[in-house]
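The other protein chains are all here in position, but one chain of the complex has been omitted.
Chain IDs A, B and C follow the sequence of writing; residue 1 opens each chain.
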């Protein structure tokens, strides 16, 4: 067994390969976050009043300039993470040391890699959650537009997939939108939990040096530092699992939406139609226009749920203090984030292109759909509900299809077909959008200040 | 195959038994919630200005008096749910009809069982989450007291379970407490999502009757009604899965705490000791005092995580509108709630009884624990961190055990051993406790008003 | 905190209640297994040539007579497991000691409760797996009969739920049957893994007494003893998780079958119809006949999958040697077994009652369904497949519905509509049934011999 030299000691080559795993690939997504975190750390070290001082202002500026350069190269795919680096953290340290010599060797003063990956993942999550929030707001908005356009179009309401009661396309589409609005509040809660700075935990036990954790937290625009440094380390995985639980909610909303769209675009219903270019064909059947996107979204729900299971499964039974197990959380965490974002984005396209077919929607109404309405008419004539119910059940043949327009208009109470306030939901959706955008502006401003250059320019 | 008569039609006996499942047992826990929900529904129906009126004030009062009577019997285990009832909803309707005749047959006007179970589970969750929040606050408080008492007791900090750096019992215990404080914020978010009233959805499509959904929401002290009635139905399962995700976080915190306590009470460490009466024996080994409670808590973490998987697994792939699949969510939901509550409660006992052993804690310090401190001393003398690190690594033999008191005092920054502000965490914990208690007072007041009797008396 | 006396020491009352959990209830299902295991253990101890002998033949017979009596009472629900017993094992020991005095105190010689629960669960699994195998064979047979009866009834074959190619009801039903045949082979593998005797492990490290583990294994009709006694202990959970994984396969087959039946019994398809008494009604909609059973089966799939997750989640991260965590495996293990058995049984009823509607099946054929057939006709005329495919795709309008009978008869190759050998599958199904019944006869004979009474009589 051959050994390989790393910055932190010699390691057997197989062990190195096994332990590095996919970090060299996954960490490419963390170059920005790692540089930003390091910029905050070095800025803080520079301001510490210790003798000899750890960094001069000039040295700090040099480091930050170099970090910005690394970020630029990272975005172009030109920043390399070597196997012997093990991860982005040591790759950045190596690069700084190569460029700046001794100054580079000092950046790891009073921190550990656990510290770094913890802050990197929180910065990554910030960025991604803000993006996902905006996408989810857009999807809810697109659904609400669809609902508004088809507000009173009749659609058979089903329970147990069997025809149940008169309903509308407006009710159907805005139900999916309101589900997303609840998911958005879950994403916001997760965002808040994530919005605390772990930096300064070092290996989980702090350092014998009077570092300023409140400063780094502020420089990075976190709401506040995590207090206890051991908890800052133990929180690895907790934060990720709360976030992925919120992603699961988004995906479950997409699951129901996809399933409905798959079912109701079958030719036997034909309520909805997707344009051919959003469907895919078959290698053997020339006629096929399949809703592959919707099926893949449905399957990806199970994937994200499993990512959540992976993360909590890793945490279960772990003792306190850093354990390498936590590294394995990175992939399901980042994967589920990317999957959820891609799924929401593609569903925006799908819903935008969705066409409803009024004729098919009307044709689906059969007399049975009006049974409960008939029972309530008997109630209005003075009978008890249960007696009316029994009376209708015993004479289902006498039911007939009501005037659809009139039937729709009967449901006037809050949130029913004719009592639906789509503007109210639209307003909620917009308010969240505005709030999220403001948060992002503040965040980008803080990072731009820290780096001395406009962060959003970098990010394009 | 024999058939059996139910309130809603004849059903094959095997099918009835299969479909009722454990509802007859589980629903015993929902008697209160079902009666409260019905009280609100009937109160609303009574206030509707329809002709003929659905309920007179007298009839409404009779119904509510009878509901209170059912609740009293339920608490004494005297309210029976028969298989032919299928569930608590029809058992209550049957009882009311038996007692009040025609009036009982009218209570189901403009609602469905889906409606009822949706509101029942939200009321159940309210009560349980408030209780769990208070228990979790207590556990965090007990941990913080333990932390305060042993604040500067030295304890070897570990990473990868290997000795890493000097740390303290205070840091260890308050890290667990801060983890719970994060969990508590997850529970609060889940509480808020739950705090919306689904009533008035009927079978998911509303009713052709101008019911007042805002009134029932208010009577039941919900923050607001869910808007879209189809979403009110589709939200079944979503709400439960968000709640169980928050329970999972609590359980994961207990997982780490249990694992730490199991490890550090092994005789090879002996940092902590549990009194014999909190341990259990062996049927074959007379000497055994086993930490069974901690092991069971650790295992129950996996159970609650699996309950979460069950719920999301049921939801995955479901189309919109009520599907009977949702019934299967009830058991993992209620089970995980009860498991989490029992686990938190027993951990309060465990932590309260925990003894720390100063001698054993001191004995665990070996020279290696001071390696990083030594490297930072070299930094203080002007060397770069990476060079200092390499120097110490090449001469580990020269390390020695520092004065423990002094070593502890060196970590003064925010959240480190000597920079730990336990009072700050204690204050947070107390504030949540006060807030939760206030919420509960308001909730009980509203229900008492609705029922015309003091609800908390009933509940004892 | 009050304490309570148990057979193995005083325990705090809350701790006792927490640690006993549901054992007092679950263990009611294990009374038979526990008595049988004890009968084998005592028979073995009696035959040991140690001085003084541990049991005389008379004492052994007395113990067994008393065990048979406990089994009889157990079946009538008259054998009580008290909280202070903690579990069935100590309840049996208590009862024997009460009846037989000192002899009862000797039965625990050279074994531990871990030992007992390990063997109990394997005996429980044997009995249940044999029953489930026979039920699964019956379900496959019922499906094959349905397939045979409707062998060449045309049914649109779908991919992506969209109409794809001509197919038959025979293909549809026998596909579900063949899936079950694969599941049956999974159940058989699990049965074989389970068929090894853990007894004699004691607490996992054997005993300083020359017990005869091969004898107990033989008395209990196991294929062989597990060799290493520590592995006999560590195998707890592994065996259960392999079994539950095989149950999951059965449930996944039922998932697909249920989903198909739900979809194709919607009025828009109406291929299949279930009799009213196998459906259930709605509390608000008088017309409803809902396929609740199928929906519940679909949901129970997720439950059994989660039980599997619970078990493997408990095992993950556990060290070797007995840990109390293993107790928590019992409930998901027994639950998933009961759920799977109930689901298979009810599906037998469902399939037996299923009616196919030839008219509806025919009506579903549209010209597009014949697109691939048309392309292959062009191939037969000499064109390449890809060119034929493109030609058909460019002229979909010219397609027409072929003669259905002729179309069905074109698929003559192995396993296609007209090449389906249902008798071949039926034969496989029957062979397994015969094999399983033989295994059960041998098992019952061995137990009857051990107990000196006919075991199958007891079991009715």
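Annotations
Quick note on the criterion: a residue touches a chain if its C-beta (ideal position, glycine included) is under 8 Å from a C-beta of that chain, and two chains touch if they have at least 3 such contacts.
All figures in this text were calculated on a predicted structure; none of them were measured in a lab.
Screening C:122, C:289 or C:324 for touch with the missing chain picks out C:324. Among C:189, C:353, C:366 or C:453, only C:189 touches the chain that is left out of the view.
Within the set C:225, C:286, C:332 or C:433, the residue that contacts the chain not displayed is C:225. Of the options C:167, C:221, C:265 or C:439, the residue whose C-beta touches the omitted chain is C:167. Only one residue from C:105, C:149, C:435 or C:449 touches the chain missing from this view: C:105.
On the side of subunit B, the interface with the absent chain consists of residues 159-165, 262-263, 266-269, 281-282, 284-292, 295, 309, 313, 316-318, 364, 366, 368, 371-372, 375, 389-390, 392-393, 396, 399, using the contact rule stated above. In the full complex, subunit A touches the hidden chain at residues 1, 3, 6-12, 14-16, 18-19, 21, 89-90, 108, 111-113, 202-203, 276-285, 290, 292-293, 295-296, 298-303, 305-307, 309-310, 313-314, 316, 323-329, 332, 342, 345-346, 349. The chain not shown here touches subunit C at positions 7, 9, 50, 52, 54, 93, 97, 102, 105-110, 114, 157-161, 164-167, 171-172, 174-179, 182, 185-186, 189, 192-193, 200-214, 225-232, 234-235, 238, 241-242, 245, 248-249, 252-253, 255-256, 259-260, 263, 298, 301-302, 305, 308-309, 312-313, 315-324, 372-373, 376-377, 379-380, 382, 384-387, 389, 393, 407, 410-417, 419-421, 424-425.
The rule is short, and it goes like this: only the chains that are shown with their structure count from here on.
If you average the CA atoms of subunit A and of subunit C, the two centres end up 38 Å from each other. Subunit A and subunit B have Cα centroids separated by 24 Å. For subunit C, residues that reach two or more other chains under the stated contact definition are 281-282, 284-285, 290, 292, 295, 309, 313, 316.
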